[in-house]
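Below is a structure I'd like to ask you about.
One protein chain is absent from this view; the other protein chains keep their places.
Moving on to chain A:
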Amino acid sequence: MNVDQNTLEQKPVFKTTSWFVSRHNNKKRTWKGLKQIISSEKALPWPDDAVHYSSINAPPSFTPPEKFSDLSGIPAPYTDPQSRLRYANKEEYATLIDLPMDITAGYLALRGATSIVG
């Protein structure tokens, strides 16, 4: 009885039985992520003029990025060589040197500046 109730509860009437049964039997199904889809799409021999999802990405910026203070967002002429955070004035620097590691790391990660090289 329990099982009956469950099937009733789980399967809305409007779903086809065949689909429901097949789905129920092989539950685990992995779905390709977008990256996988794109890369498998790229591997195919498309006609030359075909346009794809991956081909309409925005171009990279042609202007150099402006530097803003990590703390306040106002234009920042300085960078602290130790924490690599950007700051705008001495008051910000005073707060910056007191910041714990996790906060400075958080700011850098947010800006995507965690790479050692960059």
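Here is the rule we go by: a contact is a pair of C-beta atoms (placed from the backbone, for glycine too) under 8 Å apart; a residue touches a chain by one contact, two chains touch by 3 or more; residues count from 1.
Just so it is clear, contacts and distances are computed from a predicted model.
> Would you kindly match the missing chain to its UniProt protein name, picking from "UDP-N-acetylglucosamine transferase subunit ALG13", "Trm112p-like protein", "Ribosomal RNA-processing protein 41" or "Actin-related protein 5"?
The chain we cannot see is recorded in UniProt as "Actin-related protein 5".
> If the missing chain were put back, which residues of chain A would it touch?
That gives, for chain A, the contact residues 2-3, 6, 10, 12-20, 23, 29, 31-34, 37-38, 40-41, 43-47, 49-53, 55-63, 65-66, 68, 71-75, 82, 88, 97, 103, 106-107, 110-113.
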